[in-house]
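What you see is the complex with one protein chain gone and the rest in place.
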Amino acid sequence: MTTHIGPGETRPPRPPAPPSLTEPPAPRVNYLNVAYGVKSWLLTTDHKRIALLYLAGITMMFFLGGSFAVLIRLELVTPAGDLVQSETYNKLFTLHGIIMVFFFLIPSIPAFLGNFLIPIMIGARDLAFPRLNLLSWYIYMLGGAFTIFALVRGGVDTGWTFYTPYSTAYSNTHVIAAGLGIFITGFSSILTGLNFIVTIHRMRAPGLTWFRLPLFVWAHYATSLIFILGTPVIAITLLTVVLERALHLGIYDPRLGGDPILFQHLFWFYSHPAVYIMILPAMGVVSEVVACFSRKRIFGYEVVAMSSLAIAVLGFLVWGHHMFISGQSTYAGLVFSLLSFLVAIPSAIKVFNWTATLYKGSVSFDTPMLYAAGFIGLFTIGGLTGLFLAAVGLDVHVTDTYFVVAHFHYIMVGGAIMGYLGGIHFWWPKITGRLYPEMWARVAAVIVFAGFNLTFFPQFILGYLGMPRRYHAYPEEFQVLNVMSSAGASILGLGYLLPMIYLVWSMRYGPRAPANPWQAKGLEWQTASPPITVNFERQPVVTEEAYEYAPEENAKIV
Amino acid sequence: MDTGLPLFPEQASTMAGRVDALYLFLIAISVFFGTLIATLVVTFAIRFRRRSRDERPPPIHGSTALELTWTLIPLGIVMVIFLWGAEVFFAMARVPPGTMNVYVVGKRWMWKTQHMTGQREINELHVPVGVPVKLTLTSEDVIHSFFVPAFRIKKDVVPGRYVTTWFQATRAGTYHLFCAEYCGTKHSGMIGTVTVMEPAAFQSWLSGGATGTSLAAAGEKLFTDLACVTCHRGDTEARGPKLEGLFGRPVSLANGERLVADEAYIRESIVNPTAKIVAGFQPVMPAYQGLVTEEGLMQLVAYIESLSGPAPAPAGAAASPSPGAGEHKP
Amino acid sequence: MSDHIVSPHVYVGVFLVLLVGTGLTVFAATVDLGMWNTPVALVIAVAKAMLVVLYFMHVKYSSRLVGLALGGAILWFVLLIAGVGMDYLSRNWVGTPGT
Partner (left out) sequence: MSSVAESAHGSEAHPDLVHHFESLPAQKEAATFGMWVFLVTEVMFFGGLFLAYTIYRNLYFHAFVQSSRHLDLTLGGVNTAVLICSSLTMAMGVHSAAVNKRRATVGWLLLTVALGSVFLGIKAVEYKDKFDHHLVPGEHFRGEELHVVGDEVRRAQIFYSLYFAMTGLHATHMVIGIPIILIVAWMAHRGRFSPEYHTPVEMTGLYWHFVDIVWIFLFPLLYLIGRHH
């Protein structure tokens, strides 16, 4: 429902003030207390409330996917497949992948932080299509329901990659339900991307030119391009898999002369750019955090902004590097290898620019900055090991081994989740109006970093030794490294539980947050914590550059 | 249990050293850049730590020179890596002449190997040291992947088509054979061993056991049983093309295309005969898909290959359309 | 701006051209043009699609942003076809099956 603002009214009518139990002065009206009751949440069109609805769904999915990871790591403590059956193990890693990729990592930052922040950052009252935004969330939940249905009916065992002809003709599990779940969720991504693109193009505040936009917004613009250009392809791909299973269409069936490798092309045309869907928003978070905690404009702002677009575009040209040994032609492999090396460059540029931003800054290591620094370190390792995989001759040995598993976890967990956690901490005061306990948060950040490295670094070695991925049982000589990895995973799990506890605690008991607790720049810090429903009392007008922490006339040109 | 902490896999093929050299080069690059970034972040964080609450450092604008530096230097480095990786990759794709040929069928959840001399193994492969071995692989069901870590080779085995890989073992021993492409319930059980033997030992392995008939002879029997000879008689009145001397030679098709008769072409012409019609013939051959097992098909291919003489030029050498970059080093 | 009012005569004119185009494409398919049958059919289809896009969908009168979206869609579709086509075209160039 939309709120009409009449003449002279700058905010919605004040509802009856709710009785406050915690603090004497009745809280101002904000988006959280403007209305109460389940209906006011489930029918809301406020982007901030929808963001919190997403947070609920995403968090649930994260811990569901995480519990599968726990079981996987427990199984791999011993070489024999003795904890669960092979069938169960295969379902565990499949559901871990499906849930973490499609239901956690892809929506995590865009649908929660992006949804909450983009309109505020550009000085708008909401996204361009608020009802569509709510619909996106319902579609996401419906897709999740299909997947959970597949899970409770017995699961699915194709791997998150759904490779044909295994998925179309051989698996006896609930491929159709899981495939439809991802198909449906895809439309949630598409609609979110569409909403962001139109919003960023059409609804920027007066004076907010493209090159004054926060880098978080740039990153989400690039991400949204991938959403709208890539997601439809995975949708049609999974739909054809479902049709091939259900109606015996034969598009990938080798018995008819169909080519299973065509499926891989279509799958990776989306699923490689999907990696950038996960990492680009995290890069946006890191840009904001690094600027704020060094109190400086990001070094080479324009270059960093453009590198996001470059990653989004180049990211679409490299999908074949997942298929070097698949039976794809040797020459196509070479072209995809070359292009894959090119996409490494804009990522490297970002890392160098963040590092340069710290130079002569005023650097403070609050929790968000700890996560950002962790991101830079882990993303660097993840990116550099990506070079190993892009080098065709070397990829032959390491592909489909734990080397790949380690590499993409460094990008997705070390990169995307570190960015996500950093972002949650950074904007938590804005979102909830409460401060979190800084000491606990720092401890958790360090635990996550240590646990992560212990979990995934040994997997690089395992992979080069030759341990294939998706193995339920493995030769004995791999055990030591697997035990290390599992030990790390238990530390990592603790690191993830801690924020869950203290952040929830802070929602009730944390000290009230001022509008701008970090003394940060950006429109979101100019409005109250938490903001009112229409975000700003008055239409903001932007008169300065992004991240103008100190007057421009003091600027030095290096 | 092996309590040691392994860090590096065994090297047992001519390719292993080349892959490892690239690997070590990349580790050096990674350590350099990883240390560089980590050092800079930590140094800046300490050197420029916030000293007062309201400190506002003067802004520094970007620098085109610096941006170009950290664009072009990484670009140069990755191009070197690309070329190096491509060179190794071509060496893997290009089969050297004079190989010993082995046919491999992947099937959930086992590897079936057949030697030209007729030995058949399951989840095992015996090869001599120092001889290049060409593998022609296919799958009976889903996609598998033939992976021997000690040789640094891996190739996805795709149903409905042939793929090729090769290796030359350098050290006698027993090495892991893994399926590296997820193939269902017992994926992690689809493992075996590759036993590399000294030539003399290999010869005695070949002569030991019930050898029976060679692969080509088995193919010839199948050829007779399926009555292929009714049409492929070899005379000018025959309804099917002459097969003697076909393998490794160019073929003109009815649609004007030309190709070289390799294993994949012969397999396709048996299971999908109308796919590529030889010029001057009618598409009258029935399809044998589903009537001959993949192993039987490989026997037929071996038989037709044997009709072109005892030591046919490998298809790779005969058909290669591009100049010989990335020569194989023994 | 999409507020531009297009005369119904333009619509009817475009409609007639579209019908003629349909007839033409059927006719062209019945004539043996050798390898050119498919390109001719595609050229006619693209021309018809452009007419619909420009006039019925008002792109001729819309903002540049709409043109950008349209161009992006076409470019990405071409990328998909070109990238996958590259693989199929260069299969077996090295000379052994599966390379």
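Think of it as A, B and C in the order they're written, each chain with its own count starting at 1.
The rule is simple: a contact is a pair of C-beta atoms (placed from the backbone, for glycine too) under 8 Å apart; a residue touches a chain by one contact, two chains touch by 3 or more.
Treat the numbers as computed from the prediction; the structure is a model and nothing was measured.
When the full complex is examined, the chain removed from view is found to touch A, B, C. Touching the missing chain, out of B:Thr117, B:Thr193 or B:Asn272, is residue B:Asn272.
Considering the full assembly, A:Ala124 is the residue among A:Ile99, A:Ala124, A:Val285 or A:Ile431 that touches the omitted chain.
Mapped onto subunit C, the interface with the missing chain covers residues 1-3, 5-6, 8, 11-12, 14-15, 18-19, 22, 25-26, 29-33, 37, 41-42, 44-45, 48-49, 52-53, 55-57, 62-63, 65-66, 69-70, 72-74, 76-77, 80-81, 84-85, 88. Where subunit A meets the omitted chain, the residues involved are 2-10, 119, 124-130, 190, 193-195, 197-198, 201-203, 206, 228-233, 235-237, 240, 243-244, 247-251, 255-259, 262, 265-266, 523, 526, 534, 536, 538-544.
By the touch criterion stated above, the residues of subunit B touching the omitted chain are 271-275, 285-287, 289.
Methods note: only the chains that are shown with their structure count from here on.
Subunit A and subunit B have centres, each the mean of its CA atoms, that are 36 Å apart. In subunit B, the residues that touch at least two other chains are 90, 93, 155, 158, 161, 163. The residues of subunit C that reach two or more other chains are 92-94, 98-99, listed in rising order. For subunit B in complex with subunit C, the residues that touch the partner chain are 90, 93-95, 134, 136-137, 155, 158, 161-165, 260, 262-264, 314-322.
Residue ranges on subunit C touching subunit B, taken from their complex, read 92-99. Per the touch definition, subunit A reaches subunit C in the complex via residues 201, 229, 233, 261-262, 265-266, 269, 316-317, 319-320, 327-332, 335.
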